[in-house]
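Here's a structure for you.
One chain of protein is taken out of this complex; the other chains stay put.
By letter and in written order, the chains are A, B and C; residue numbering begins at 1 in each of them.
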Amino acid sequence: MATALKDITDRDTVEHPDSIVVRFAGDSGDGMQLTGGQFTLSTALTGNDLATFPDFPAEIRAPTGTLFGVSSFQINFGSGDIETSGDEIDVLVAMNPAALKVNLGALRKGGMIIADSGEFNARNLAKAGYAANPLEDSSLASYQLLSFNITQLTVDAVKPFGLGNKEAIRCKNMWTLGLALWMFDRDRTPLVDWLKAKFTKNPVLADANIAALDAGHAFGETAEIGHSLHRFHVDPVKSAPGLYRTVTGAESLALGLVAGAQLANLPMFFGSYPITPASPLLHSLAKYREFNVTTFQAEDEIAAICSAIGASYGGHLGVTSSSGPGIALKGEALGLAIMTELPLVVVNSQRGGPSTGLPTKTEQSDLYQAVYGRNGDAPMPVIASRSASDCFEVAIEACRLAVQFMTPVMLLTDGYIANAAEPWKVPSIKDYAPFPVSFRETPPAEGEKLNPYARDPETLKRIWIKPGTSGLMHRIGGIEKGYDTGDISYESANHQKMTDTRANKVLGIANHIPDQDVTLGEETGDLAVVGWGSTYGPIIQAVRRARARGLKVSHIHLRYIWPFPKNLGELLKGYKKILVPEMNTGQLKTVLRDQYLVDARPLNKVTGQPFKISEIEAAIDALLNA
Amino acid sequence: MATALKDITDRDTVEHPDSIVVRFAGDSGDGMQLTGGQFTLSTALTGNDLATFPDFPAEIRAPTGTLFGVSSFQINFGSGDIETSGDEIDVLVAMNPAALKVNLGALRKGGMIIADSGEFNARNLAKAGYAANPLEDSSLASYQLLSFNITQLTVDAVKPFGLGNKEAIRCKNMWTLGLALWMFDRDRTPLVDWLKAKFTKNPVLADANIAALDAGHAFGETAEIGHSLHRFHVDPVKSAPGLYRTVTGAESLALGLVAGAQLANLPMFFGSYPITPASPLLHSLAKYREFNVTTFQAEDEIAAICSAIGASYGGHLGVTSSSGPGIALKGEALGLAIMTELPLVVVNSQRGGPSTGLPTKTEQSDLYQAVYGRNGDAPMPVIASRSASDCFEVAIEACRLAVQFMTPVMLLTDGYIANAAEPWKVPSIKDYAPFPVSFRETPPAEGEKLNPYARDPETLKRIWIKPGTSGLMHRIGGIEKGYDTGDISYESANHQKMTDTRANKVLGIANHIPDQDVTLGEETGDLAVVGWGSTYGPIIQAVRRARARGLKVSHIHLRYIWPFPKNLGELLKGYKKILVPEMNTGQLKTVLRDQYLVDARPLNKVTGQPFKISEIEAAIDALLNA
Amino acid sequence: MNDVTELKKLTPADFASDQEVRWCPGCGDYAILKCMQRTLPELGADPANTVFVSGIGCSSRFPYYMATYGFHTIHGRAPAFATGLKLANPALDVWVITGDGDALSIGGNHTMHAIRRNVDLNILLFNNEIYGLTKGQYSPTSRVGTRSPSTPFGSVDRPVKPGSFALGSGGRFVARTIDTAQAHMPVVFRRAYEHKGASFVEIYQNCIVYNDAVYEPFTAKANAADAQLLLEHGKPMIWGKEKNKGLILNRDTQRLEVVTIGENGITEGDILVHDETNKSVAYMLIEMPFPGFPVALGVIYCDPAPTYDDAVEAQTVAVLAKKPAKPDFDALLRQGQTWTVA
Partner (left out) sequence: MNDVTELKKLTPADFASDQEVRWCPGCGDYAILKCMQRTLPELGADPANTVFVSGIGCSSRFPYYMATYGFHTIHGRAPAFATGLKLANPALDVWVITGDGDALSIGGNHTMHAIRRNVDLNILLFNNEIYGLTKGQYSPTSRVGTRSPSTPFGSVDRPVKPGSFALGSGGRFVARTIDTAQAHMPVVFRRAYEHKGASFVEIYQNCIVYNDAVYEPFTAKANAADAQLLLEHGKPMIWGKEKNKGLILNRDTQRLEVVTIGENGITEGDILVHDETNKSVAYMLIEMPFPGFPVALGVIYCDPAPTYDDAVEAQTVAVLAKKPAKPDFDALLRQGQTWTVA
């Protein structure tokens, strides 16, 4: 509930807003992602609900002071349910002119700016394209501007440790974090512990950073301009009891995949090729050797998926992962996985497209590719994750579908989910029903032929035989296969039968997944907002607000995109209108209209930024009034 | 109008049917494709309309006598408009038991079988899985069976030329052709000329083949069992006056692409990698050096498209070609062509899928891939050819759209069209309006910046600058580009604007293509049969028949699949029902339902064989009665 | 899983599948197939433990005809499938069957990386210098001037030498043999099979339909003795009908030369001795132009190094040694900073 921070009027008192949005912004080298991450942890430990939005340039280390080199980290935290990283910023920390310039537009009128005046020198102002120093002219009059020389204050604070100038200055993110901790009434201890652990090999650096942290905190507490600063206390959210941690989508996905393989009782083989924003999944999984995970950095995306299919053929759970351009390269091999009916999980961490596009920005524009993007009639299930913690559930589900239907499964997530963090009530693997795989191991009876494509009559899943098993030698491949026998068949009627079988097997998954529920609201009404993926947060908040205004609006958020849940068609017919917000030009909309002939209306945004709640709310109103 | 050949009752007279379907079937090594091709030419020279369907195994030279090694060539010819290769066979020529076994099912009851009894020996019967010799038991009683030892007759006929046994036997396709020429009242001269030209280097072979041809002909004319044979005369079709030739889809496509490049006043660069059934296009184009065509056999499909994009960047008309699995590999690079807004023609000769599928069989299952199969919002125009001769027109149109909108264009054809032949009234390039390209060559005025993405305000096409042009140096690439400047831009609003621009540019093509016409029938009615691609023939015949029965059915055949013609939505609303026959599981249907929210009903066939007219007619009846 | 108890001696028939062989009559692939079916029992291979992985091409139909496990994949990618399979189950004997187009045109990169990583695979490249399956287009190993449907005026690009490519990719085992060499081929297969790591074997294979007789000048019986240098480790490189031709390394130019024993004072002792572990001589042997030089056959280079699959396994063992014996997944979920809501 992103209630905006109240105008700051009563000085020197502690405020108790429901939620606050803070954005830390600076040069790529200023450590804003780290600052944001630690602030997030501190927020979580305080018991607030939260959502984050890291946003960084495509450049590894862009030249200092430039507009394109600005890196930012936004966090929305509160005492109610937080589902988005926030429409507008309440507090903007700007470490240099470029950071101010790039981010000011997102700051609400009346919001607070904390600026490091030490960096607002002529050179940096010029780089950011400021003719005059905005801290000194009156251009920021409609905001609460607090500027002080953080650089100098940091250098002073760490002087005792004899660092070089560069190293000293690098501590300023900790100074800033210290100030933020004071502002938001936080405990410094976990931070201090973390710094000590991080710098065990270099205790001087640990001490310097702690000193900077303390200095920032003390500055808020006592120092010269403390009077113009505020203290906010955001009450902890009333969460279900249990153990919590924060988790990003990439982490949660990695854990979910491992869980899925464990539940299937299979070793996992993960073949991948680095690409933004998919690489963190490879990095996480590479660490989990003890859970029977083999990771393989292939020479390209094609080899990545082929190696994973090879491993699946060998009896592992093959998994591959990439983002749009890399998934494009996997299309041909996906056809082979479909034809040979081997299990495979394909994760697509979507990014801004087309082509190289906007690698570090988020988008949902690979749904078409997931559902339709292959040669031939090549159906495969497609499911999507809605949030960082949801990745865990969806990853398990992808593994289940893959092995229970002997099919590749496409799992869609996106750059926003991959990088964003949220608190997570840590589950136990014991909470999940296992779905162990049983390989065929008994040879056919004397005189009987082995049919490697023998199927379960209900699910149509074929049997799975591991090479190495005596008496079950057989050959598979990408040419059309005879029903049952799996031998090459060019026979006309067989091709029809196999095409239908492959389609029906995937469609039949609808019988083995939960019915679609209404995420928020009634099962009928004037308008259903149908979403998928990371638009979950802004949609549910927008629907909540609309409902608070008495509108008959419901939110339906899909996990299963192909096939749709059995009841979805009926459900949708219960609403007069259907709105489909997507971070693309209208892709889910196509599938809905095709499948159900319902007048699903698109709301599209492709700016590389998540939807604002207000944008969706406005579209709800517009469609209702249309 | 495939009126079936009348029951053969009155012996020794010449019949005058409207159309006849003949299928030549034998071992891959029996030269059936050649026989069919020459018979086709002879048919064309006689002035009949015709359509052919070559069908051959995936094996290069399958072992003799096997069922999977059977190669066949079907021709439907007549005195009316012929649009399909025929639902049922009237005359089946079976050169061995396997050929009989495989093809008998397609022969109409009462049809004629001409069999080479010399090949119906124990070994071949066993290979074909015949327990008894069908020529000798009564299993073929419901057909007109004519069997004689063609092998022996041929060997006898060519004895004077002293060929080895193998070479002598190889002449039996000419013997068969000779018999066929007699049966259908044809002139042998063109064949004799052709044989002489073919064997200039080996006149003995020419003479032997001519002797075999003559012997077959004489056999019909005079010989022992001539009395049980028939003569048919199919009257010439009343065609528009002009010069005619036969043409296959691959030939016509190659010529059309060259014509397109000529009309654009550009050299053509064709980058490709061999794949069935797309390779013939490469083979044809490789010969046309004098028309400013460079062909490049790349190391793979990715390099093929990339080299073509590189050539387009260099100022050529880049063209690439493949079939489904190869097109899958081109997806990533297509995104780059879309992003850099360079012209490119991509030809997909579709085949049976998914994966390796049925390489030598036909299918229309790559429409999804064409329209939706890329990462990101990556729109590009998609057009489809309906027949061999139509390929010429469509290829020119693809070239026009590519250069007039600076966009890649997907041209869909299929294995059936690529290999099938039909008579073609040869056009002249002078009949086509040229669309010459003008490159930007003048440097920006002093003090002005060059904007390589400056656009035509109406079509949104960007300018095209060739490297090598002084004063216009600039850089392009796959990262999102600033509007006009083309410089890298990560800016949010710009990405939205560029995404919209790319989409609108392609959608705007609808303003520059003809309105959709009704191919046959009225503009309103009970049912529209909407088709695309090579289903043209069976659909139009089925609609013709249904209309002849008084049904209010129209045929609408689409050339433009993305974007659709402007009037299509309105047009479709004029019919109570819509039937969409496709050789896939329902892909055009999805696009129609999404775009127009009309209840387009699929009729799907994926057997690797074209639709029969009767299948579509039955579906028309079923839907009308539903 | 592998039925090790069953020790009955297998025969070639035990390695022949029930599928009809579908190559053109007279194709060189038949001879290779027969040879493989004959050699595997001699090597004591277990069909249940043997997998043939192939790409697409005439040659890539091979797995269907072996009564082992088999995977006919997609064009050019067989080494990648095989790598995943081998990592999944290092106990398998994995053979990769590929053609010159499959391995070196579309699949060049995967071939390179399987070799570079030294995955324990036996890679057999059936080189017929042509695309058979797609009806005769020239390939990356076709000679300059090859007329084919895609090069009606003759090809102009220089072919790649498979062996050099393999060595340049870091190959530790490179050998060559001929489809018709029914005595030589099994020896090479055995060496490839026994070599730990990526074994790269080029087989000169005749495509009777589209590229007939390209190898005749050195494979025809009449030419063989004078045209083939059959390499043996530790033996001087001598060949010829009279066993009097030899190779020496010219001291001034550092290049190979053909000499005749008994002429110009050359004795057998002057002849270069084949050292399988000498990579730069291996390059020279591969690149010797024929005619002028003989065609070197047999194991040209063999210098084993740790394999990728072994190294991965060893690393896993080392990593696991430092972890608790029974890894606790719930503990992993709870890693890092956590808090409890009561």
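Heads up, the rule we're going with is that contacts are C-beta pairs under 8 Å (C-beta built on N, C-alpha and C of every residue); 3 or more make two chains touch, one makes a residue touch a chain.
Because the structure is a prediction, the values reported are computed rather than measured.
For the omitted chain, the shown partners it touches in the full complex are A, B, C. Residue in contact with the omitted chain (choice from B:245, B:455, B:552 or B:566): B:245. Considering the whole complex, the residue from C:45, C:58, C:130 or C:281 that touches the absent chain is C:281.
Only one residue from B:336, B:403, B:498 or B:513 touches the chain missing from this view: B:336.
Only one of C:42, C:157 or C:257 touches the chain withheld from this view, namely C:157. Interface with the hidden chain, as seen from chain B, comprises residues 41, 44-45, 47, 190, 194, 239-246, 255, 258-259, 262, 267, 269, 271, 288-291, 294, 296, 298-300, 302-304, 306-316, 318, 332-333, 335-336, 340, 425-430, 441, 466-479, 487-488. Summarising the interface, chain A meets the missing chain with residues 59-64, 66, 68-69, 273-276, 279, 282-283, 286-287, 289, 295, 297, 299-301, 325, 355-356.
Touching the omitted chain from chain C are residues 105-109, 112-113, 116-118, 140, 153-154, 156-161, 164-170, 249, 251, 253-255, 272, 275, 278-281, 283-284, 287, 305-306, 308, 311-312, 314-315, 318-319.
Note that only the chains that are shown with their structure count from here on.
A straight line joining the Cα centres of chain B and chain C is 40 Å long. For chain B, residues touching at least two other chains, in rising order: 68, 325, 355-356. Multi-chain contact residues, meaning those touching two or more other chains, occur in chain C at positions 56, 74.
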